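Pasting a structure below so you can have a look.
Rest of the complex left out; these chains stay put.
Lettered A, B and C in written order, each chain numbered from 1.
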Amino acid sequence: MIFRAEVFVTLKPVVNDPQGSTIRSGLHSIGFDTVREVRSGKYLVLTIEGADEAIARARVEEMAREVLANPVIEDYRVRLEPVATAASAGERRA
Amino acid sequence: MRTGIVVFPGTWSDRDCAHAVGEVLEQPYRFIDHRDRRLDDIDLVILPGGFSYGDYLRCGAIARFTPVMEAVAAFADRGGLVLGICNGFQVLQEARLLPGALLKNASCEFRCEWVNLRVEQGDTPFTTDCRPGQVLRIPISHGEGNFFADEPTLASLEAGGQVVFRYCTAGGRITEGANPNGSLANIAGVINKRGNVLGMMPHPERACEDLLGGSDGLALFRSAMRALQVVAV
Amino acid sequence: MAVALRRSQLVGVALDESEYAAILAAIGREPNDVELGMFGALWSEHCGYKTSRALLRQLPTQGPHVLQGPGENAGAVDIGDGLAVVFKIESHNHPSAIEPFQGAATGVGGILRDVFAMGARPIAILDDLHFGPLDQGRNRHLFKGVIAGIGAYGNCFGCPTVGGALTFDDGYSENPLVNAMCVGLVSHDRLRRATADRVGDLIFLVGADTGRDGIHGATFASVEMDEDSSSRRPAVQVGNPFLEKLLCEACLQLNELAEVTAIQDLGAAGLTSAACELAHRGGRGLEIDVAQVSRREGGMTPYEVMLSESQERMLVLVKPGGEAAVRRIFEHFELHADRIGTITSGNRVQVREGAVSVVDLPLDVLVDGVPLRSPPGRRPGQRATPPIPILVEPEQILLKMLASPNLRSRRPVYRTYDHQVLDNTVIGPGSDASLLRVPGTRRGLALTTDCNHRYVALDPYEGTRAAVAEAARNIVCTGARPLAVTNCLNFGNPQRPEVFWQLQESVRGLADACGELGLPVVSGNVSLYNETSGRNIPPTPVIGMVGVLDDLERRCGAAFQEDGDLVFLLGETREELSGSEYMVIAGADTGGLAPAVDLAHESRLQAAILECTQAGTLRSAHDVSDGGLLVALAESVLFGSRGLRCPAVVGPVSAAALYFGESQGRVVVSVAPRRVPELQAAVARQRIALQALGVVGGEFFQVGQEIRVPLGRLREAWETAF
């Protein structure tokens, strides 16, 4: 089976986020002054094979923990859904 | 040639451009603050390299909204000469003054090294001092210089003769090996339809003195001076 | 207060019982938590230098050109034309071991601030890096992260990374060394000292908001143990090079204002160290209201504010009435600044939170009162000289050496660093020393960092002298005169007698070498406790050196220039292979004696080279170091893409020592045939041995009958990827 996994990688709340704060002040200077805070993160979309959902999810969790996120400063979240065919996986991405 | 060198927060090639224009070519220049809208005394606007606003969102994404960029757009509209170098190129694309976008280098690494550029158009205001096909040695220094444009845009760039520089071998051949960042069709610099706004990833201001390894970059500034009817030095 | 709690707090702030007793005796009462935290920080090894301070007193710090020696944020030396070069090297080993990218990035950020705090514009960064072998995943991860972090910070800030060093040794596994050196320029009359001598001056904190960054974990836990600290564990510092660039430009403008009396960066121990050292240097006191400090997070305690190590922050001292003027500059750069206190007369640091007093301590005790430690040192048993593997197939060995991680081309690393920005880079990374133009003058600055840890491990005294001598030789090979030294003493746990002995011997060697070569030590940094799971790093006293070249037209490179030029070796080759790359490649145990250093010979050698470069006699000069003679020759060949033909190289030593030995005090030069007499005269005057080796040219690297490598093959080996 083929799955589409979304991995959301964010900085731990206590960690400084220069990127986020610079984007925020940028938005303010353009007039988007209702923005209180911006936190920046990574968004990864994986297409992955797996015998079943549990197995695929376990693999993605493992990758996120070991490679995709930096445990010292980042947290991550995983969302996973089956994909009918590789083709439609392509569509979903768009 | 009165040159205006735009300074965004995070710009760092401003002083190098000033050195090339002011010290090496002995032309008058002034720095233009990103909040400044006055360009009436300027013949050539340079958007220098650097990391405007840290390049934190996207290179040039925030700089594009600064007051000076409104003025630069109007200046370009009046036919004024605009040269965007590295981050300046990225800003011009974000401001839609030039087509396409610059992605992360294919290597996903920053690259600072001398490259060879083939001059594809010898008749732009920035290249009249070069022969078409001439090879210039000029350094690059960027992490996101991987030129991209969708197919129709790319086709019209090629058809309209808007591709001004391509990465090439020392012998002038366009090869994958000579492409330092994965740019489509080895594109290193493009000019707008009207032919007065040039964007390029390489740093000509770093190639203006043999002491620093080469002076091929002078050709661009000298061409601009010629275009502006300044007696060439 | 419960004794048990105190005990654990002492552990937390890394003070021992005797130090705590000293505090009680000095202030006549129990310090409160915040005060104890501040003592812990300023009495730490990092800020207090309690184990190294006594040793460092041996170092020669004076000299006719010295404008500022140790004691300030960086050292400063006169280079003529009314200009001063400002420089310092600093370690960020421990943070880089935890988070390599951010650890290295913030290391660069910290040393940049030390330099622009002096009013100098940073013009160059050098990075001296040491890792464990890359076949171990963790080491590779650290290597990649550190390189990326240094590039990310320097490239975004816009200061070129022009040189440094990179070595691999199992002794650095898990405990990488990340030393960053920054060099800046300022005119004499603009040189700043971070000294508060005017009572009533206003203290401004400018730059990043203060968050819970890098507050010592153990300290934190033990002091805040009664509160819920789960959401408040110390955070790895994340650098903001963009903000640092704005801070730098702002500080350089502030430096022009008469209203500004001092500028001080915030580094280790944050506000506590910066504010207290600033006031103490001027023999004043200070008063701070932590409520005025902008926070990144809610609910921060005075303890956290005083000890936060949030990056990209500076203190600016302003005369009363000067507030408007400095505000204009802060606003121009869209920087946030808080007025957090004032300089007071007398000798007290007083910290309030609004109306509530939280700290009231005698400043001299806090900054200078730490009892110095002099633990016992013991010389370890010398390991006998191992049997020298006899040299078979020298060509294969040569190629293996050129491909080895310690000798192969560093281009894959330095091409990820912007090494050209600011338009001053005349000789960039990859050569002996880097050479920068001094803007607006004919002068050049030569920069290098060096340390062969294997020699230091064999003999800390001799090895450290070798590091100083090599650094000077690298400077001289560009045609520049060595001027002054900065150093970063990276050692293991000094409470182990063998390690403290290494430190003692190394500092003694540093003092002797700098004394004999007439090179003042104007700045530096000490990094101890580089110990992981009981293993201590090899002793690594990194030497940073700056030299001046009065006329860039007289510069010299390491690359062979012209076919037909004649190649010579200056200096003597002895039977010295211990601690050499050859022994490592041959898999032989690295025991024995470090190569001997004869500093009198070294000075004469360097005088001869300088006489020749001044006269324009040489086409190239290249220092013979790691890998020995053949590697040095191969490098000059590869730099210049020109072949070399050497008829048999002969000498009174074994073939291995002749080709790959690492005897000190040697340089390989190339000369146009008609100028050979000048070279001969110069070396004769200095009583330096001169040996003709061969002729530049051809498509091969050729030595005697046994070595004949096509240049392509030589380059292929040398350009092996990491």
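By definition in this document, a contact is a pair of C-beta atoms (placed from the backbone, for glycine too) under 8 Å apart; a residue touches a chain by one contact, two chains touch by 3 or more.
Worth saying up front: this structure is predicted, and the values here are computed from it rather than measured.
Enquirer: Please express the complete complex as a composition formula over the shown chain labels.
Expert: So the complete complex, counted chain by chain, is A x2, B x1, C x1.
Here, only the chains that are shown with their structure count from here on.
Enquirer: Using the stated contact rule, I'd like to know whether B-C or A-C comes out ahead in C-beta pair count.
Expert: Answer to which pair has more contacts is B-C.
Enquirer: Just give me the whole-number Å value for how far the CA centre of chain B lies from that of chain C.
Expert: 36
Enquirer: Counting only residues that touch at least 2 other chains, which ones in chain A make the list?
Expert: Residues 18, 22 of chain A touch two or more partner chains.
Enquirer: Could you tell me which residues belong to chain C and also touch two or more other chains?
Expert: In chain C, 240, 242-243, 334 touch at least two other chains.
Enquirer: Help me check something: in the complex, which residues belonging to chain A touch chain B?
Expert: My answer: residues 18-19, 22-23, 26, 29-30, 40.
Enquirer: Help me check something: in the complex, which residues belonging to chain C touch chain A?
Expert: Within the complex, chain C contacts chain A at residues 98-99, 102, 208, 211-213, 231-233, 235-240, 242-243, 296-297, 310-311, 334.
Enquirer: Where on chain A does chain C make contact in their complex?
Expert: Touch residues, chain A against chain C: 11-18, 22, 25, 70, 72-73.
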